[in-house]
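What you see is the complex with one protein chain gone and the rest in place.
Order as written gives the chain letters A and B; numbering starts at 1 within each chain.
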């Protein structure tokens, strides 16, 4: 399958080989930047930025212009019909009938997926709230690949705010897919969340090595077995200390997402790692690329800007050829032959899907599926990623929820004695055939649909009525 | 007269044949969209949107880019010199010296006319407050024409908020010009205003058939005699019921202009027609196109989106070839031969004009001619559309006023015994030669200019001093 007419909503939409194809073309284009003006001549990119972003927007627009294409753009939510309460599905259809490709940034998580579902033209997610920003990840990987020739086997330290912002999480998943070893060095209280660790170890086959009392770092690491990410990685005998002694290939620094702290009323971290001249004198950083998605604040000292290990401005600059290559491929204006061999995209694509008009809904208030203007058009949907505990992953924003109650749609056919609902942690969850399963966020919700509690449903859960996140 | 260097401020600026020429070219262009890149190469469109509008703006910009032209744009009133109090006449002159064609949306009614008067390049009105939005009307007509081959003789139902927003009124006038029969189905309290009915019957030769007790519709209709719109239509023997039985060709739905309700402190309508699956099962809608200018809210159910009668997304998509054709024609980049035969544009183009430095001014507070920054440059002007009662139509915003007092500029030449002013409903109104007529909004205004009331001017109008709308 080629890349023409495809979407890029999450980095997992591209297989490793497809990412390789984007990079091959990006190499070619960055080597002959001024010869690409005919590639997308006559094509129009709609650049829809419903949230501020100079860097990403200008990078995409530059990419399209360097390909000889044109731009129509929206840069302000206040000035659009959306502000009048229009659904983004309608917006997607209309803009999709004007433009040849859509680039969208939107504060709602999962918004880019919805736009892709309705637009009828390729859609690139340029950031949907805290969900994904896959072209940033592409640029990060491309920088590593260009400088180190490979990603497999690299040791990459992630530095700073590892808690907020899923772009750092996306990068971790992508690094895992390519078989890199990841070392975490968070600010105080900004550790990488458990669910990310869990996804890395269960879905990407990594293994966690908790921090020793390292020389200077409260460092955890995810070890990957290169080229066999599906299998459980064997824990290497080398300890973290050895890892450090051998040197770190790249330090990826992120800024403190201060705007998230205020939302969640978290306090400022008591310590936050800083990359500066002094740190770079350490032997373990001798060959480390210093990377940063920008904008930066104090975590990356300007004194090292001229250091040849500093890659952050180059990283931003490479955003243009990477986005040129991606745009040309999705538009079908260029093709790169892909190897015929079996491909690895992302694990567990075969999770069963759960989608019903009623019952459980996504509990993420930023999710596109729960917005008033969208709920009329968009049916909630989930991947069942685990049964014990029952874990649903929203197909839009990918937030996970743990619903507490379930029932069967077959009650009326006599298979079940009466219209009862059960606890999600009971044996019924697996016993009910997947196509008959009904899932509720709360017992109130179940009862509102006419179900009565089974004997065990509420007995041990006196507070079962309360909705639960 | 060709279309090159012309403006499109109201739909009446184009004759039926000229509209036909736009549609002919739009057909050609939509059939070979990718071959139009040379048509406007090197030409620049200034896209000036001083009010929010994603859809219309992107549609125009897409059209220009598909013609190979370029765009400079302004999308925010707050960010411009206009916010500093600059006159739009100066803005028009300057932008007209940069760009080859101007597309403007502006909150002041009549603003596009003023820009056209000063710019020196073709100007397209993309919406001037509540006044006109002629390219929307063009797209509506084009959709009908493409789907039904003709507009003449069609039966079109207008649905929803028929009171606010003159775009629906413009559509009604245009349908009348092409000889369609119009059926009105408003929400409660959102009936089509009397002055629109009056214009349809007096200027476009229609005839009103008030609603019977229809099966489901409180339906009025304007009957047109196809091809002879100047003549009074004969009332057809067929009743509305028959009309419905024969089927409606298109239902044109509009959203409730809620923002207008709050301005005028009107209450929410107690009922509002909704187009949904159930309605479309009715036999009379079997072949009805469902049209909507978007954005929509609840009046148009998303369940019918996949119905082949639903034309609203297609209608938006056709905005691009229609605007391409229009732009190419106004720029003189393409020409379409027009028939030599006598043409029908709009009736009563020969109303006498009234324009003086003092005296009557437009009473519409949104009219461009009464804005502080413009009043220095723009002389108020009116068409005298009726003498009994004296009715002036503003040449900018087309609002009508009924001034109460008149005088003659010839008083000093002895033709009139003394410098007197008279009631507008007196015989003087027609007796004074048009070129000498002076018209005042109020007796205060007349007296401020040194006129004294004639015997009858105030006698029967004890409240004559009050200004009157």
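The definition used in the following text is that contacts are C-beta pairs under 8 Å (C-beta built on N, C-alpha and C of every residue); 3 or more make two chains touch, one makes a residue touch a chain.
Small disclaimer: the values here were computed from a predicted structure and weren't measured.
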Ask   = Among B:35, B:86 or B:307, which one is in touch with the chain left out?
value = B:86
Note = Where A:253, A:279, A:304 or A:320 are the choices, the one touching the absent chain is A:320
Residue of A:55, A:245 or A:278 touching the missing chain in the full complex = A:55
Residue among B:4, B:94, B:208 or B:384 that touches the chain left out of view = B:94
Key: chain B residues touching the omitted chain (full complex)   = 41-42, 44, 46, 70, 72, 74-76, 78-86, 89-91, 93-95, 97-99, 376-377
Request  = Determine and list the chain A residues touching the chain excluded from the picture.
outcome  = 34, 37, 49, 52-55, 58-59, 61-62, 65-66, 68, 71, 75-76, 259, 294-297, 302, 313, 316-317, 320
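Here is the rule we go by: only the chains that are shown with their structure count from here on.
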Ask   = Hey, how far is the Cα centre of chain A from the one of chain B, in Å?
value = 49
